[in-house]
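Heads up, one of the protein chains got dropped from this complex, but the rest are sitting where they should.
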Amino acid sequence: MSESLLNPSASGSTISVRRSTHSPLITLVGASVVVVVLTIAPWIFPAQFASTLMNFFILVIMATMWNLLAGYAGMVSIGQQAFVGLGAYATLYFALKGMNPFLTIPFAALVCAVLAVPVTYLLFRLRGGYFAIATWVVADTVMLIIGTIAFLGGGTGRLMPGLQSLTPAQTAHYSYLATWIVAFIVVVGTYLLLRSRVGLVLASIRDDEVAARSAGAHVRSARRLVFVIAAAGCGAAGAVLAISQPFVQPTSVFSLQWAAEMLFVSMIGGLGTIEGPIVGSIIFFALQQTLQQQGAWYLIIFGTVAVLVALWQPRGIWGAIRDRFHTELLPVGHWVSEGPAKE
Amino acid sequence: MTESLLEVKNLVVHHGQLKAIDDVSFGLNVGEVLAMIGANGAGKSTLLRTIAGLHRQTSGSVFFEGVDISIVAPHRRVSMGVSLVPEGRRLFSSMTLQENLQVGAFHAKKGPFNIDRIYELFDWMPSRRRQRVWQLSGGEQQAVAIGRALVANPRLLLLDELSLGLAPIIIERIYALIPEIIAQGVSILVVEQDVSQGLAVADRVHCLLEGKTSLTGVPADFTPEQVERAYFGAGLAATTSREGES
Partner (left out) sequence: MVWLNVLVQGVLIGGFYALFACGLSLMFGVLKVINLAHGDMAVVAGYVAVFLTPHLGLPEVWSFLIVVPIFTLAGYVLQRTLIQKSIDRDPFTTLLVTFGLSVVIENLLLEIYSANGQTVNIGDLIAKSWHPASIIYVSYVSLGVLGVAVLVLFLLQLFLSKTGTGRLIRAVADDREAAQLSGANYRHIFGVAASLAFATVALAGIAYGMMTQFAPTSGGVNLLFAFEAVVIGGIGSLWGTLVGGIALGIAQQFGAHINVQYQVLAGNVLFLAVLAIRPQGLFGRKTALA
């Protein structure tokens, strides 16, 4: 919406504010096809590809959540692995208590959401970079605490129970479907959230934090809500990660690498757009698959590109595409245009 | 006495979307005091900040001693001889009075002023030079801000809203210094919201209204009505209650 505001060519005529809705109609048809293909993917594609696709979805979930935090609410967190790990361990815990691992996923997300609430009261005392590192301290602390719990395998980790009765193919199919469903819910849910009133409050934070802060307390609660939702989303990602691995180990599920990946993916794809993290994830996996024989080089290259993008193309690849072609597959903003108002 | 020191030509400055200065031109001669008056939001501070280099103009140019300084960085303008005493004083709050002056003197040109000379000008300062500036009163802080600008030995001193938040007696005392500063070969461009104060000290007056020049000349030539109209806008004095300046 800001592009239109910057060119106030509408002087003299009526200005209407509406959501852009024509493009999603085309999107809807395309999206339906994509949804169907992705749902039956494990049955029509080679197992290897489906497994890569699953890791891709996990990254999309995390990046979408990180983008919600940073791109929409202005909170740079490098400690989201706290909730990835917590989600993984919550699933492990419930499974050890006899639950079906697949059914634990929503509960793992819920656990993360609940635990995120007190964390916000601590972290929201800091801002900017101090907030960022403090999130990392929290992640480190959670990892260390989990590492002392013998029931959960301590520092060495533990195998996810409840999957042994399934055949490997069944496990692969079910975890793929679970991951795909979570990714779908997360992306669509984020889209709906940003189109709601919360989205408007977030837009005002992004445009001018000082003004928005003085505008009222719901800015703080909007940020809190976003933090809690991001925790739940990352928790769900952790849960499906735990099922897919299926050995749950503190240093792996609480790895800083998750934070690095979600950050790079969002930045390169385009912060503050729904599509950005998805585009970024596609690029990330393309690069990772190409360079998988070369050790950590994919991360080095990806990180370097992310730094360059942050400096010279802060709206990311999707932002650049959108600026150029004025298209949005999933518009969350309002367009200001000339003509009679519809509302 | 008509050697030109500062020449502002067709200056246009934007604050984001807002045109804060709209095609303003004026000159300042050596040894002169020019008062820039105008209501809150008229663009006076923006004008001063642009001359000091803190704002970049959209178009137009600023000449100092015949040199186009429009794209010169603010710290370079200081060493060329342009010093601004900013609105709100903006002292270095973690430092003592003396340290504030020392910072001002670090990149100073050669000239009549040094820290000792400032201490003569404000005789209360030496005994309190080790105090943190936040312990000083508003008037004292304003004096330190002026001192900090003067030790750089400017040829042109820009004073932004000196009287803001100060008691009348303190304002009077600060304005009483102006002849002494002029005597050292410094020219002054002063921005004032307080019209009477501005008219009292100035050789010439320049009035801004919504970013445009509304009146310019020698104070003695104007009737109060002329000034009022230039200040508030023609006949709109009552209705143009404007919103706050940047």
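The letters A and B name the chains in turn, as written, and every chain counts its residues from 1.
By our rule, a contact is a pair of C-beta atoms (placed from the backbone, for glycine too) under 8 Å apart; a residue touches a chain by one contact, two chains touch by 3 or more.
Just so it is clear, the model here is predicted, and its values are computed rather than measured.
**Q** Tell me the shown chains the invisible chain touches, ordered by label.
**A** A, B
**Q** Please identify which residue in B:Ala149, B:Ile171, B:Leu189 or B:Leu209 touches the non-displayed chain.
**A** Final answer for the missing-chain contact: B:Ala149.
**Q** Identify the residue among A:Val76, A:Ile185 or A:Leu287 that touches the chain left out of the display.
**A** Candidates A:Val76, A:Ile185 or A:Leu287; residue touching the omitted chain: A:Val76.
**Q** Which of B:Gln102, B:Gln131 or B:Thr213 sits in contact with the chain that's absent?
**A** Residue touching the absent chain, from the options given: B:Gln102.
**Q** Out of A:Met99, A:Ile185 or A:Leu299, which residue would touch the omitted chain in the full complex?
**A** A:Leu299
**Q** Thinking of the whole complex, not just what is shown, which of A:Ala31, A:Leu96, A:Ile133 or A:Ile185 touches the missing chain?
**A** From the options A:Ala31, A:Leu96, A:Ile133 or A:Ile185, the contact with the absent chain belongs to A:Ile133.
**Q** By the contact criterion defined above, which parts of subunit A meet the unshown chain? Give residue numbers in ascending order.
**A** 70, 74, 76, 78, 122, 124-134, 136-138, 140-141, 144-145, 147-148, 155, 256, 260, 263-264, 267, 295-297, 299-300, 303-304, 306-307, 310-311, 314
**Q** Mind pulling the subunit B residues that touch the left-out chain?
**A** Residues of subunit B in contact with the hidden chain: 52-54, 73-76, 78-79, 83-84, 86, 90-95, 99, 102-104, 106-108, 148-149, 152.
Here is the rule we go by: only the chains that are shown with their structure count from here on.
**Q** Determine the centre-to-centre distance between subunit A and subunit B, using the mean Cα coordinates as centres, and give it in whole Å.
**A** Chain centres of subunit A and subunit B, defined by C-alpha means, are spaced 52 Å apart.
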